[in-house]
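The complex appears here minus one protein chain, its other protein chains still in place.
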Amino acid sequence: MSTELKININEEKEKAQKLIEKQGRRIHVCASTGCVANGALELIEEFKKLGADAQALTNEVKMSVIPTGCIGFCEQGCLVVIPDKKLTYVHVKKEDVKEIYDSLLNDTVVERLLYVDPALNKKIVNNEEMNFYAKQTRTAMKNCGIINPESLDEALSVGAYSALSKVLEINDPEYVIKEIEESGLRGRGGGGFATGKKWRSVYQHRGGKSYVICNGDEGDPGAFMDRSVMEDDPHKLLEGMAIAAFAVGADEAYIYVRAEYPLAIKRLRKAIADAEARGFLGNNIMGSNFNLKINIREGAGAFVCGESSALIASIEGERGMPRPKNIHMAECGLFKRPTLLNNVETFANVPLIILNGAKWFASMGTDTSKGTKTFALTGEVNNTGLIEVPMNTTLRQIVFDLGGGIRNGKKFKAVQIGGPSGGCLTQEHLDMPMDYDQLTKVGAMVGSGGLVVMNEDTCIVEVARFFMNFTKNESCGKCVPCREGTKNMLAILEKIVRGEGEMEDLDRLEELAQVVKQGSLCGLGKSAPNPVLSTLKYFRDEYIAHIKDKKCPAGVCTALKKYRIKEELCKGCTKCARNCPVGAISGNVKEAHKIDTSKCIKCGACKENCPFKAIVVE
Amino acid sequence: MTDKKTLFINDTEVEFTDEKTVLEVAKKAGIEIPTFCYRPDLTQFGACRMCVVEVEGRGIQASCTMPPRAGIKIYTNNNKVRKIRKAILELLLAHHDRECTTCSKSGSCELQKYSMEYGITDIPYVKMKQEEFSPIDASSPSIVRDMNKCILCGACVRACSEFQGIGVLGFSERGSLTKVQPMAGKPLKDVNCVNCGQCVSVCPTGALTIKSDIDNVYDLLNDKEVKTIVQIAPSVRVALGEMFNLPSGENTIKKIYSACRKLGFDLIFDTNFSADLTIMEEASEFVERLTKGENLPIFTSCCPAWVRYMELNHPDMLNHLSSAKSPQGMLSPIAKEIAPKFYEGFNKENIKVISIMPCTAKKYEAKRDELKGETDYVLTTYEFAKMIKQQGIDFNNIDEQEADSPFGQYSGGGTIFGASGGVAEAALRTAYNIVTGKNLENLDVMPLRGVDKASRSKEAAVDINGQTVKIRVVSTLAEAERAIKEVKEGKADFQMLEVMACPGGCINGGGQPSACKDLKTKENRAQGLYKEDRELKIRNCHENPDIIRLYSEFLEKPGSHKAHELLHTTYSNKSQKIKV
Partner (left out) sequence: MTELKTSVDFKKIDEILKEYNYNKTNLITILQKVQAIYRYLPEEAISYIGENIEGLSPATVYGVVTFYAQFSLEPKGKYEIKVCDGTACHVRGSMPVLEAVRKKLSLQNGKMTTPNGLFSLETVSCLGACSLAPAVVINEKVYPKMTPDAVLIIIDTLLKENE
């Protein structure tokens, strides 16, 4: 059964490593979307001007500047990492480059650019002491931020295509599927379906034309781990897809990338071209009989296309409207052929499972959720960014150890997980491991893994309204419960946020939520009510405050704000009265002023203009 | 043989064999499940969610898309299911023009029906306001679009693209802004609509309705200066009864004649007569083209939707179309030019011709420049039934009468025009006679019959004097397009192409009572026509005594100069495509 390949991957790896060695000292500059926005490309230019080599792998100064993918620590960008010295410089500006460059020549450290741990209030000299990194276990994102994503040699030097080579040598789809089954890997896109089982059912329908699709339509607002893998280690994704295609008997694959990720599209295209040129993709891969053509399809801006059948409709050139799934995609998917669809992160886990074995992967995580999961940590937390942790990690570890706690010393209130399909987790869930089943049990879901941290200043009703507005806008409009249901749920939430809610609205909201959840055609509709249901469960009192007391406890909802002038602070300067656009403020000069709340439109002009901070919002 | 399996519906064991969905299994077991978007002739859509059922262990599922499996337990009407259906109705009604009393679909609207059945008395959601309503599009001669009644079930969109392949109607926008409309919301008259009315036929609500000519016809009937002549198309007789709770396929033609007299029409002719006449002209044209080897294959021209489709999309192939007018198009000039010679008090100036058709496109045909002034108004079967009801005529108990003669007698060949394949079959019978001087031994050309999905394209080959003549019959324009492609690519081996735009032919026309909820109605109607053909004494068009007399006294012979003047027409390039 086993075959001898024409390309020896170990030799390729060694060759690549030798090339890397020639680069001398590597200066890693994060060149992903986040850091580029902060000026990373200018840093690279600056390093080059000073003499660091950029492209060619021979240099005189023995120093190379490498544009890498996302290190994950986006909050602190631009980031410059000196791997051999285990140094990370944060918030680096163009002006700092010379100092860093000189320090490298003189073997010193630029203290002022080191990261300060907010909890310990201590400068971190060694990367390994940085909680943000130290507490992670990286599998899918292993090479992100370590290699130049646009160089195949850099990928080869850290082992790219070794797993594919192993698979092609063994030449047995059954072996691959068994490994994946035994690893316990579950789909990282949201549903958490067992990956091995999925592969097996597609494998069972092999024979004719089959397809592999990678879902890179990461639409959950607040999630960007798939973007990171596509941008920062594209070859890992391609390798994972190739292994999957080999296992299920496909010779053509599509990566569906959302249009909002132009850099990912560019890098994937380059990676495919490079891999084809070197025989890692295309016909007779590495000299075997296995062929694989990978195509890229750009999405055009529709969240629902993350849903598998809508995604297929979109690849086929149609409106992304989900189709009834009476026949399984494993039998009748893209172009009515057997199709395997997984998301980016799922595929990115595959090469390491093959190389290190199913047992290694299954040793991480919990009983039912194996391995590691990437999370996008955002919102009101000190260290926003991308992290990858074993699936038994608790929310507390994520928010407080890796995330460094809540910003500006505020109080933790909740975490929204899984985007518009997910739910919220509160104080009581802090010590719960983040696995599929635990989260489902409490009415949330892993989803794609977006974690938005909220503090006491976040109005939970407003957040529920935000998500409902999102799903209402992104509903494809096909089935009645989702199209009309989300619209009417939003109308009720808007009414509550406006301060016009009645207690019956809560019952109506819950009833409607059940109809949408049970009656909708696809996953988008079925999960659309989750944010409302979960906030109603954990923060019902906040809803009631909006309805009964006409108060927004977090002070967010404009309609419920009340502006008041503190008499003891008011000097009667009349500035507020002059700035009020509706003439709601009255009072004589040098006497305390008053706001007529019936006229007040809550624009805040008075508060902004008061020199004595006498105006408060209640 | 398919093996029998069982599942449980509402705790009763139910057998199933090759049914594709739980909905069909339930239906067979006598349990009706409400649906809007489910149309067995169209692809599954699964959008309205009215047909949800609870499946033990799998929660709520749409029964219209769920395949049956042995042993599963299904609950079609428990409280959970009922609550969802009720909410769906309430949600739909909130976003709906609920002026039911003035809606032309009132009484046959499925939304209205289910709302009544589910006891919807209040709508607890934000209701669409008058100022949010979209204007009604009444630009088409055949179809009225009122998007304030649309529930977005997508049946029309599917019909337009799956049946006709023209996709004139499409979804646009998304989410709660989703609409069904022609390109960029243009009026129907400005797009490539062929007026077939299949969209109307599959529409569960009043969003797509037939453009009514009822009032126009009443005006004529009440005008003392006017003499009205009515003609009734073949397939009307086997469908109209359904509007009066008679079984589908029952031939009610004699009741129809009687009802026409009661309504006040002065003369009653039968379009079946002119169907015979069409065959005389078309068959001789066919024989002539066969002999000369010109403009083959010949395309039938009695379906106005098809004719318009050709003019819009294949103006380079109009020479294939038979120049013979449709049966409606032939009878009207005969009524105006020749009938006065037989009927006292009638003259060309005072005659108005009204036709009762299974078809919305016939309204368009009557307005064609080439045929203007011939047929004055077209009533669809649906409108005609409404008039009968309005006049308080007890249709079921009405006496049976005969049509006026001449121009009321017909042969079996004329009657089968109403089913896809009928025109070709009748033409074959007569063409055979023209060439050989003898009648076909077996008049039933079975391969050309059948109105189900599998019969949308069928063929027959007949030996005529040593020459094998091959006939292709298609229904739906999507099938027609495939045949045209063969002709264009030089792959067509047939000499005659019969095209009916509606699936199964006129029996399933856009002006008929809707037959989209099951597959049986179409079949029954077709059988009703073939039954009449079998039972008629005269089955060949060329043997109809009225036809023989018409030629001997007025038109000489088929294809004569006189015949051409009255019975033939022309076509022109009407393409709206952007030319670069």
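As written, the chains take the letters A and B, and residue 1 is the first residue of each chain.
The rule is simple: contacts are C-beta pairs under 8 Å (C-beta built on N, C-alpha and C of every residue); 3 or more make two chains touch, one makes a residue touch a chain.
Quick caveat: nothing in here was measured; it's all calculated off a predicted structure.
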(message) Looking at the full complex, which residue from B:16, B:171 or B:273 touches the chain that isn't shown here?
(response) B:171
(request) Just name the one of A:159, A:320 or A:404 that touches the chain not displayed here. (result) A:320
(message) Of the residues A:5, A:20, A:43 or A:74, I need the one that contacts the missing chain.
(response) A:74
(request) Would you indicate which residue among A:145, A:234 or A:450 is in contact with the undisplayed chain? (result) A:450
(message) Can you say which of B:181, B:328 or B:415 touches the chain missing from this structure?
(response) B:181
(request) Would you indicate which residue among A:83, A:118, A:191 or A:221 is in contact with the undisplayed chain? (result) A:221
(message) Residue by residue, what part of chain B touches the chain that was omitted?
(response) 161, 166-174, 181-184, 191-192, 573, 575-580
(message) I need the residue numbers on chain A that touch the omitted chain, in ascending order.
(response) 33-34, 36-38, 74-75, 77, 218-224, 227, 259-262, 297-303, 314-321, 335, 376, 378-380, 384-385, 416, 419, 450, 452, 454, 458, 463, 466-467, 470, 474, 476
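Throughout what follows, only the chains that are shown with their structure count from here on.
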(request) Express in whole angstrom the distance between the two chain centres, defined as the mean CA positions of chain A and chain B. (result) 54
(request) Name, in rising order, each residue of chain B that touches chain A in their complex. (result) 21, 44-50, 52, 59-60, 62, 65-67, 80, 83-84, 87-88, 91-92, 94-95, 124-126, 151-152, 154, 171, 173-178
(request) Sort out for me which residues of chain A touch chain B in the complex. (result) 302, 319, 321, 323-327, 472-481, 483-488, 491, 508, 511-512, 514-515, 518-521
